[in-house]
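What you see is the complex with one protein chain gone and the rest in place.
Our next item is subunit A:
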Amino acid sequence: MNPLSLRGSRDAAWATLWRFLAGIVAALLWLLPAQAGTLGRAGMEKNFPPPLVVGERDDRIPVWPILKQEAGSYEVIAYAFESIDFARIPGFGGTAPNLLIALAPDGTFRDAKVITHHEPVFLEGLGSEPLFAFVEQYVGLSARQPIRVGRPNARAAGAAPATTVDGISMATASTRVINETMLTASLAVAREKLGFGAVNSGLRVEAKPDFEPLTLAELERRGWLKRWRVTPAEVDAAFAGTGLSDPDPGPADEAFADLAIAYLNVPTIGRTILGEAAYARLMREIGPGGHAVMVVSSGRWSPLPEDFVLGSVPDRLTLQQGGLTVNARDAAWERRDLAPDLPAGPWTILKIGDAAGFDPSAPWSLSVKVTRERGQIFPEKVAREIATEYRLPPDLFTREVPDAGPSWIDSWRARGVELGIIAAALALLVPVLSRQEALVARPQAFSLFRLGFLAFTLGFIGWYAQAQLSIVTLVGAARAAFHTGDFGFLLYDPPSLLIWAFVLVTLVIWGRGTFCGWLCPFGALQEFAAWLARPLRIRQITVPPRLDRALRQVKYVGLAAILGAAILGSPLADSLSEIEPFKTSITLYFVRSLPFVLYALGLIVLNLFVYKGFCRYLCPLGASLAVAGRLRLLDWIPRRAECGSPCQLCKVRCRYGAIAPSGRIDYPECFQCMDCVTIIHDPTQCVPQVLAAKRGKRAVLQPVAAE
């Protein structure tokens, strides 16, 4: 049987196999239930046990009100939902994570838990605990703020705690997907239930720098310095029905409370009240995006009692906007900076952080809390709030609505340097591999280049940039193609995507070898292990040719099993993918449970006896590239008529067994190490050339011959 017809029959067998698999897939797809929330009432009640009450599910969207019974009536404390119903963002394994989120009416996360996830790095890798801990960080944060995943320990290192969560090293892509899921799902629910999520998030409103010299009186006339007098009658009205009267009544015509309120960031207001220097100092202190509101109290009753602690959050003053309380804290500012014409009395400058989502161009309200007591010994306190509104003309501000770019753009920006370095390395690799004659001219240099590049592949691409390509990506792609339809997850890992792109191009030109021989960090690791073990003079085990041929097919079986499982939506795909030691050795630096470490080390030891045994026999990624490598356009390894018959030098020297006794190159098994290419171009090594030289003839290098 000649080689051509052999290949033809193999192709037919593959085609049959694929048709068979596709048939099974089509049949099973009908049986798969649509992905959707899974908890139901029972699951919700388990997560929100008594005294909490799980209310009747909303009839339009799958949201469960979580209520608390208080004094006979129910109060909503949160809206609980499953993220999968609102944001199906495929994770790194291609399957969307499902989170249980409870959003309080003020927009803060009351609860956040992982229901299911298929993130490969956590499954059997880091374990799911770091992921659970990651998600718990959201509790207490507000969904009104765009939240970003920082570096591990970012919060301790000074990142804004209201808008940053600590990332997990080695799981950057997964944590970003979780973050995106959290925020997208929460904003979708907030839009329906809480009246925000459409516009305000990420909005930046800043006072224009324009200054107009005005007097305090003019500020007051315009309402920019608001005088708010609360009359005793208004307070009594607020307490009407309680039977409580003012324990310390003053004259009825005197104001109960008399407040002067001003938003200081606007230069015309701030500089008039504080003076230029103090204004500049205050703006520096509150920082970019911060806000300052002054309250001076001159009435009989003050919202700033004598025991008010500087720098604390005043409990009798509340700033509200859009029905939600704005977090404001005393800035401990000195009175002498305030304009002398302001009324005497206790004062505060309230500092509102960037994270509060405060919009000074929209109206807000300031309320004072008045408390009266009933009874003598254990007095019952009854509190009432009285509010006033403050508003400034919107044209005092610039409003900047952020263009809501998807978060993968951050990934690309953040990894720009890594991308640049990898791109430069790839740009260096291409000419070296293409200019074959140059290899021979300086064999020493080439060998050094190869070692150096492999060190880069292992150290930088693998361990540092975490860009070891993996079968997991294909699993994700298969899941996306057959189930979710969303390939977005690929965008979250820019270095890997860059290498994938490069590999796909080189696959068509040179075949699988460019990746397997040059860009696979685990391959490089094996090569270094073999190189270091050279002094041991370990003898390679010769695998009998028939066994060798059989073993080479194992990787295709593995590949078919993994992709089949992924296409069928089976979680088995994640477990089967563990045949790759990449996660253990590259992603997790061998810091993993013992069986995994032993397996990875075992493969490296195997490599000392059967060179790159894993790559040749087991690697499903290699198998997939070998299959796709059939599209290869070039038979780029030159051959001579003498190759195979009679010369067997290259065949014997090929450490991958990729050259048949006939001299034919088995490209799906070729790792592009360039050994045979070096030999064939070297007149001192290539046997036919040496012989020809002895006979005084020039041997004719035949262009690439048929296989």
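Here is the rule we use: a contact is a pair of C-beta atoms (placed from the backbone, for glycine too) under 8 Å apart; a residue touches a chain by one contact, two chains touch by 3 or more; residues count from 1.
Assume contacts and distances are computed from a predicted model.
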Options "Dihydrolipoyl dehydrogenase", "FAD:protein FMN transferase", "SDR family oxidoreductase" or "ABC transporter permease": UniProt name of the undisplayed chain: "FAD:protein FMN transferase"
Candidate in contact with the missing chain, chosen from A:R191, A:R391 or A:R655: A:R391
Residue in contact with the excluded chain [from A:I115, A:L216 or A:A238]: A:A238
Contact set of subunit A toward the excluded chain (per top definition): 53, 55-59, 65, 67, 69, 71-76, 195, 233-234, 237-243, 322-323, 363, 382, 386-389, 391
